[in-house]
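The other protein chains are all here in position, but one chain of the complex has been omitted.
Our next item is chain A:
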Amino acid sequence: MINKTVANVREACEGIDDGMTFMLGGFGLCGIPENIINELVRRNVQGVTCISNNAGVDDFGLGLLLKKHQIKKMISSYVGENAEFERQMLSGEMEVELVPQGTLAQRCEAARTGIPAFFTPAGYGTEVAEGKETREFNGKMHIMERAFEADFSFVKAWKGDEAGNLIFKGTARNFNPAMCGAGKITVAEVEELVPAGELDPNHVHIPGIFVQRIFQGEKYEKRIEQLTVRKK
């Protein structure tokens, strides 16, 4: 067993630097690496590019980095929940690349699986296709999209073991698996870190080979963005 554990979030974030590109898992506030985001804020790393489906809300998730103007460029599919984001984007303070959600996921998946580029029909005939190679397959037009390149992938899982194997819970899985192994270094924070041998190998979603560092997060707020319930 190759042990991937690090003591804490500080050790897990060794080597991060200004100007780097980070991938961050999560959909809305669901399944985001909360402890790592807090550490990025604490370290005040500057001028970073973030690849993440969303940009958090004003006072949680990546919104915390936005508020401190740490993000130079954001690559996302949907950013509608964040007023400060919209302000920085429209004023030109921050660069934004909007990517169709399936293309975003596949550009991560391609990066981790050694596929430099792929063709997708998503965005053909729209501004997303501008400047991109197009090609017809089976009578349908496609555009070429490239794999992402990132310095770090930051992901969050439900359970993990010392070997870096990961299990996700519910829809908190989202972008996290596709980002594992997509960046040069993948750091996973988990709610529960267990010794090797305690996870049933049949239940592992992401094998430890895709993870370089793993630690148990100190605490999880798991904020709900839209609480919707029905009466009993």
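Heads up, the rule we're going with is that contacts are C-beta pairs under 8 Å (C-beta built on N, C-alpha and C of every residue); 3 or more make two chains touch, one makes a residue touch a chain; residues count from 1.
Criterion: contacts and distances are computed from a predicted model.
Think of the chain that is not pictured: of "CoA transferase subunit B", "Pyridoxal 5'-phosphate synthase subunit PdxT", "ABC transporter permease" or "Electron transfer flavoprotein subunit beta/FixA family protein", UniProt labels it "CoA transferase subunit B". Annotation: of A:V9, A:A172 or A:A188, A:A172 touches the absent chain (contact as defined above).
Between the chain not shown and the residues A:A12, A:C30 or A:A147, the one that touches is A:C30. In the full complex, chain A makes contact with the omitted chain through residues 27-31, 53, 76-81, 86, 89-90, 96, 98, 100-106, 108-109, 120-128, 158, 168-178, 205, 222-232.
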